[in-house]
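Every protein chain except one is present and positioned as in the full complex.
In order of appearance the chains are A, B and C, and numbering begins at 1 in each one.
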Amino acid sequence: LAMAKKTGKVRAPTHIVSSICDDRGEEPTYCGVTMSELIENDANVGDAISLLWFKRRLPRYATKFIEMCVVLCADHGPCVSGAHNTIVTARAGKDLISCLVSGLLTIGPRFGGAIDDAARYFKQACDAGQEADDFVEGMKRKGIRVPGIGHRIKSKDNRDKRVELLQRYARKHFPSTRYLDYGISVEEYTLQKAANLVLNVDGCIGALFLDLLNSVGMFSPQEIQEVVDIGYLNGLFVLARSIGFIGHALDQKRLQQPLFRYPWDEVLYTK
Amino acid sequence: LAMAKKTGKVRAPTHIVSSICDDRGEEPTYCGVTMSELIENDANVGDAISLLWFKRRLPRYATKFIEMCVVLCADHGPCVSGAHNTIVTARAGKDLISCLVSGLLTIGPRFGGAIDDAARYFKQACDAGQEADDFVEGMKRKGIRVPGIGHRIKSKDNRDKRVELLQRYARKHFPSTRYLDYGISVEEYTLQKAANLVLNVDGCIGALFLDLLNSVGMFSPQEIQEVVDIGYLNGLFVLARSIGFIGHALDQKRLQQPLFRYPWDEVLYTK
Amino acid sequence: LAMAKKTGKVRAPTHIVSSICDDRGEEPTYCGVTMSELIENDANVGDAISLLWFKRRLPRYATKFIEMCVVLCADHGPCVSGAHNTIVTARAGKDLISCLVSGLLTIGPRFGGAIDDAARYFKQACDAGQEADDFVEGMKRKGIRVPGIGHRIKSKDNRDKRVELLQRYARKHFPSTRYLDYGISVEEYTLQKAANLVLNVDGCIGALFLDLLNSVGMFSPQEIQEVVDIGYLNGLFVLARSIGFIGHALDQKRLQQPLFRYPWDEVLYTK
Partner (left out) sequence: LAMAKKTGKVRAPTHIVSSICDDRGEEPTYCGVTMSELIENDANVGDAISLLWFKRRLPRYATKFIEMCVVLCADHGPCVSGAHNTIVTARAGKDLISCLVSGLLTIGPRFGGAIDDAARYFKQACDAGQEADDFVEGMKRKGIRVPGIGHRIKSKDNRDKRVELLQRYARKHFPSTRYLDYGISVEEYTLQKAANLVLNVDGCIGALFLDLLNSVGMFSPQEIQEVVDIGYLNGLFVLARSIGFIGHALDQKRLQQPLFRYPWDEVLYTK
């Protein structure tokens, strides 16, 4: 290889570097932990994520929180872009994986991405010691809506139950809720502008994940920044919503739905 | 719509039928259960799957078993087709979803599909009251390897720890382990042929899932058949392994690996 | 490698065998033909397909026919499953490739697959010397609609222009049109049943592709069967329609369309 590289025959080293799972021994290990050990310790999905993504054994209150997030984001009905594409593909008679994938590909800046963005902006503002009003007005000047703020139905006097439950859990179990508190101070300010500008479930998860990463005392500031930059929380949404998309695909197959065709009269044919 | 259909303008009814999740109310419901209720009841990922795929509140021993399966199938190293394609895509600098999807598309008959097939064959043979030797010899005549049987390393005297743990859990919590027992009778017969023809982890999960569906007393025989025919267990593998694939994509990004190119001298250029 | 294989370390040989394109020399070759040679000979897309899929230099009348098929199948409006999913993904703000792929994944048995199936059934029936009436009645008994037959709008007295044009081309340039003639004899019989049971464009392409493969005198009967079994014509549809899907994605981006959400009142929420 060395010679081939030197003589310019290959552009990149060909072997692969991998650090999360070793399958060479008696049983696979996730970041050094054997599967038997996992089962014996009653590990849940949060623990598997903790080892395979974060490469750490996060404490139980943290993995339990990850589970809660996966459960809460698992589905949000058949009308959102992703579920819709999964349903259309299922109705075209395609296999389960094609259905799931056709849906997953819609996840991005406009659908599903608010958690990561909320974490990014809350982190930056809070770490910089920016006051909530300053932060909100600054976003307004840049023409960006504050991610994690706003709800179509919920409001000041009609809070989102999920946000309450997550907060209650965090206040009870997390050593610190600094970023959540920051999110709430932002909400206090935006609520003065309009009654529906509450901290929504995406914003709540985004803020609490920052608190989790800081609370556990296992990540350096650089490592936390890396998690936010690379976008692990997007991964969490993708994994969670896969449960829903697979559910929608199975649902259509069970209901034996025929080929979907979008109706002509709903299309504006233009030049 | 009716008129449009009659006049032949549209081929298929355009509206969508959906039965797993309702997002129209105050908070989304999974098969009628509100998210608050889920959180209050300390629901885990197994519960979300139970509601969104099986449309039932499975008992705790069952949802706990589903969690165990997800944890055990979450990853199996960087060398399998799916992890490999995810790694190659991550090294091409693509977004997390593209990486995940490129890996998922390799799951199928040759990679990841043994659980579903094991369930299918064990169910058919066991329901028909076929003796283990008859079943194995019948498969041999058809030229099909018994799915769920065989291991590259494990053998009679060096059992797979995961299989032991799953069995122990099921014997303790499942009302019946009829299919597992059938799988073991198959193993007893195949072990006479070769020491490595043990019941493997895929076979064990396949058989135990049948036991779960039968034990909980919530599925008619037709419904169980439908689960096996549609291939829900494939969905379980896909969901579980998504954890690993996302982990591999994040890993490559963290390790800042360059573009992968397969080496010329590993390719046989032929006519 | 040999030792690793023997000691059971690797399950499958790791190197790759490849036969269509060699990139090791001064310039890449498609099945032995250099790119310069291609350009000098005024090669079109049909020639590239001919070399990379069929591994032959098909005569000009054949590559010209392949081009015609790609042009004719390039798009069929925004309402079909595939274009729809591409549009939804584009409106979610995703990159071009995600949009294209989300659409491609809907192609299969119910959308886009009629060409391959028409070729399969026409070939089998025609090779077996089955009379058209026998063939159609046999399909009816099996409960299968004859692929390649039937149109929602076109009929006996209002033929599909494309079918006419393809036929005219083939009768002028193909040495033999045996399978097309068989398709027409099938149409003659089905037209007695209903006026809209014409040979449609999919059936026409399927039959003519068989004629092409037989006419050029470069494929053994086994090789032709392999083309039909593997499903090359599905590939032709996929490639052709990619032009349309990419077009739809670019169109939505140009039109700056917002996130698509399927309307609640078009969904039947059921149990």
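In this text, contacts are C-beta pairs under 8 Å (C-beta built on N, C-alpha and C of every residue); 3 or more make two chains touch, one makes a residue touch a chain.
Here the structure is a predicted model, which is why all the values come from computation and not from measurement.
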{"item": "Touch with the omitted chain, as defined above, among B:81, B:155 or B:225", "value": "B:81"}
{"item": "Chain C residues that touch the omitted chain in the full complex", "value": "1, 4, 9-14, 16-24, 26-28, 30, 34-36, 38-40, 43-45, 47-49, 52-53, 67-68, 70-72, 74-80, 84, 87, 91, 95-97, 100-101, 104-105, 107-108, 153, 160-162, 165-166, 169, 226, 230-232, 234-235, 238-239, 242-244, 246-251, 253-255, 257-266"}
{"item": "Missing-partner contacts on chain B, residue numbers", "value": "78-81, 84-85, 88-89, 91-94, 98-99, 101-102, 105-111, 258-264, 267"}
{"item": "Interface with the undisplayed chain - residues on chain A", "value": "8, 11, 14-19, 22, 24, 95, 97-98, 101, 152-153, 262, 264, 266-271"}
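Keep in mind that, in the parts below, only the chains that are shown with their structure count from here on.
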{"item": "Between chain C and chain B, distance of the C-alpha-averaged centres to the nearest whole Å", "value": "32"}
{"item": "Centre-of-Cα separation between chain C and chain A, whole angstrom", "value": "39"}
{"item": "Where chain C touches two or more other chains, by residue", "value": "98, 101, 262, 264, 267"}
